[in-house]
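As you look at this complex, bear in mind that one protein chain is not there, while each of the others sits in place.
Chain nomenclature is as follows: A and B, assigned in order of appearance, with residue numbering initiated at 1 for each chain independently.
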Amino acid sequence: MTDATRTIRFTLNGRAVTARIAVYETLVEVLQREFALLGARESCAQGLCGCCTVLVDGTAVSGCLYLAAFADGAELVTVEGLPKDGVLHPVQQAFVDKGAFQCGFCTPGMVLMTKELLEQHPHPTEDQIRHYLSGNLCRCASYPEIVQAVKLAADKVHI
Amino acid sequence: MRSIGQSVPRLEGHAKVTGSVEYIHHLRLPGMLYGKIHRSALAHARIVSIDASAALALDGVHAVITIQDVLSLVPNPYYGPAFHDQPILAHGKVRHVGEPVAVALAVDPHIAEQAADLIHVEYEPLDAVFDEIEAARPDAPIIHDVLKPAGMFTDLKHLGGRSGTNVALDARVRRGDIAKGFAEADRIFEHTFRTGKVIHATFEPMVSLAEKQGDGITIHTASQSPSFVRAEVSRLLGWAENRVRVRTAFLGGGFGAKLYIKLEALVAVCALLTGKPVRIGLSMDEQFYTITKHGATVRIKTGVTDDGRMIAREVETYWNGGAYADIGPRVTQKSGFTAAGPYDIEHVALDNYAVYTNHPPAGALRGFGISQLVWAYERQADIIAREMGIDPLAFRRKNVLREGRPHATGTVVTDMEIDAVLDLLEKRMDWRRPFDRGTGVIRRGRGLAIGLKACISPTTSVATVLLYGDGSCALHCGTVDMGQASDTAMAQIVSEVLGIQTQSIRVVRPDTDVTPYDMATLGSRSTFHMGNAVRAAAEDVLAQVFHIAATSLDTEVSSLECVDAEVVSSRGARMTLREIMLARFAMQAGTIVGTGSFAPHYKKPDPATGQSPDVTPFWMLGGAGAEIEVDTETGRIEVTKLVNVADVGRALNPASVDRQLTGAAIMQVGFTLFEEMVFSDGQVVNASLADYKIPGFLDVPRDISAGYVEVPHRNGPYGAKGVGETGVFSPSPAIANALYDALGVIVHDLPLTPERVLRAIRQAENRPLGDE
Partner (left out) sequence: MKNFELVEPATIDEAVALLDPDDAGVRAIAGGTALMLMMKARLFEPVRLVSLRRVNGALRGVRENAGGGLTVGAMTTLTELERSPKIAAALPVMSRALHTLSNVRIRNVATLGGHLAHGDPHMDLPPILLTLGARVRAVSRRGERWIDIADLFVGYYQVAVARDELITEIDVPAQPAGVHTWYAKFAALSADDWPSVGVAVWYRTDGERIAEARVAVSAATEMPLRLAGAERALVGNAPTPQTFAAAADVAAEAIEPVADIRGTAAYKREMVRVHTRRALAQALHTGRAAR
């Protein structure tokens, strides 16, 4: 058997980084341990809830089912990478404005999914919002407010 | 009002959308060990031996802890809020699948997991019992040899030492003469309704860490009840409470799962035994074996007069408490006494049985047993109304419990706006409008329901408000913000009293070394109890501030007012809070400390009759109206409209109230339509979100809204009552009543899965679905 660890290089929120990882580690584990980025977090551990969402090369993935080794060479964005110069990303601001969360555990994933949604559908209908986000769960059931926040963000992002 | 009644944005909003908010889930301590629990594979068995040698041989494994190790530290290792029946690790036998038997401690979580798998336990199986009715029978296998009430609640003392039964508690209410009532009734209705076991599935899974510090221990835990954890862990260790520090952070959901002792005693023991910090965090799957909501069987018999008045009601409820009592006996008693519903019924007999079974323990879940009872009495209400040819809303209006009338417990009802709730429900549901029920494959129906809860009593909350040298302000209170926005609401109260911006008030995370006692964050009690304590603490600060200002400004206290962090006299003299602190302490120094505490008055019910003149500090009332479409070929229900109406006393923060009501209602939609733990020989067949489905975006009714009635409660802070659970009371029967309205079919059991509904439809059509 080969060595348990390897070094990977990737871009994280715009910065080139390297990390020493074990092959069996997931993206969430490595982001938390090596970079103290806690926005992507594990809950269902099965790809169902979206709490662990990370953008890899521009698309959202479940960090709980994604081997960190596969991030080698990729460009990663986490929720921590969204604010620019201390100003919240419009999607984040819309979530604050609409109070689109309760406990907040699902929120970073919802925010990142919304970012991807708006890239695909700049003016989403309610149906598109519900479908696109249907793989992100919220046990506090802030769903109605999240839908409102997405609509607000859609207006703001494209003015 | 400056702050109260405003939808002030959440204090921690920025931290939540950036992912930087603190959860215990994320805490890592230097040099800590990761614990992974080895769990029982059997529902009921004697432990013959535990072999940890293979686990210990694994590189990186520090220790494997079993009950033998625990006993060296804690000779009596049993805990629980109602009964001291739950061992820190299985002791001699296991009582449910998934019970913690041993813990593997390792430097890495992956190694701990492998080690836990390598622990080998030999069992001698015992007969197990899972159904609450069967478990209550005298010939059932006995799960606990003797009952061990905790002694904290005096009314459970009489059960101490009882043996040979699985009935942990029987709680009764007697009012009037039930036999006479049924004799006088023109019609009698009798049904049995059931609800399955469901689970909180908090998104931040349960997690606790412990570290030894000097002669004390610090427990970092995602807990709704730090004060209780401190008391119970110190009792187990035989230490003074001040040697145990329990701190928490924001919770990624609670819903009642993170109450009392869950992992705290276990991590504390592991940390003390190894001398190292220890973290035990559950996976989502493990939560299914840790705490659940009671399944219940409710037999309800109601006598009605020809003019549609309910005059007699007998309710017998069996609560499936699982293997350990947790708070089950309290659910049984405190919810059980509301089993007659929000109705004015002369003759009432209520019997509630908390029953041990070999399922995972059941405890508190948003509503504390209420939704199981409302399911029964509101389902039956519609059956009665239809059979008697009365409109369901009219039937309720004829029977509801109004101001000044005695509840079944004898407590006279006050501050409960039942007519206003029904009126608002009628309006939001447009109840008088003719309703098209459809004719084809898709049928439509509508229904409504109301439910009642009595806030748990007696409980205490204490708060401290501190004014610092620069005039800034902090609030120390033990209420745990698990998403309900309690921090913001409490800060609004301080803001209201002191005239300081809500956003600038620092709410300190609960920490028993710092924050004063609070019973727990549960049962919608915090706004009322802690809200009153916080208000009193802030008023205490204000009195001190005014005293200093009055001296400095040479004026009367009565002429002062506090606005925008400034004290202003009626003559126009002003002093900022900062200047007041300087006046008092001569430099930027010192602290003004205000304290407040609150405990409502209460009279313990008579154990024989359940009668009490003062059983609760406030009544919570929630109504729901639902419109549905049902596919008569598949049985699938789509809730097209859901309205929730609550009597909230006063909405301190309307946006938060809305969110609590709607969030609770959507959660209850899950419990109504598909959430159910499925068991096979005590094993949870669907112990993961892959197979235990919870509501997602596509399950939210298209038209969902919350409404509330505001008539200030005489004892609530600014008139507020609790609202965190009200939204769960009534959606289930409202949806099932809509199904009944659409098709006339009766489904007795929750959830209303498509299969269950289709079976009922086909049964009614006399072409039942087979049994393969």
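The definition used in the following text is that a residue touches a chain if its C-beta (ideal position, glycine included) is under 8 Å from a C-beta of that chain, and two chains touch if they have at least 3 such contacts.
Note that this is a predicted model, so its numbers are computed, not measured.
Between the chain not shown and the residues B:470, B:513, B:564 or B:691, the one that touches is B:691. Only one residue from B:75, B:389 or B:770 touches the chain missing from this view: B:770. Here one chain is not drawn; of A:62, A:107 or A:148, the residue touching it is A:62.
By the touch definition given at the top, subunit A reaches the unshown chain through residues 1-2, 4, 22-24, 26, 45-48, 50, 53, 59-62, 65-67, 69-70, 113, 116, 131-132, 134-136. Mapped onto subunit B, the footprint of the missing chain covers residues 110, 113-114, 117, 633-634, 636, 670, 674, 678, 685-686, 690-691, 693-699, 753-755, 758-759, 769-772.
Criterion: only the chains that are shown with their structure count from here on.
We define each chain's centre as the mean of its Cα atoms; on that basis subunit A and subunit B are separated by 30 Å. Interface of subunit A with subunit B (complex): residues 22, 24, 32, 37-41, 43-46, 48-49, 51, 78-80, 82-83, 88, 92-93, 95-97, 99, 101-108, 111, 129-131, 133-147. Across the complex, subunit B meets subunit A through its residues 7, 9-10, 12-21, 23, 25-26, 110, 200-205, 250-255, 283-285, 482-485, 655-656, 659, 662-667, 688-690, 694-698, 700, 704.
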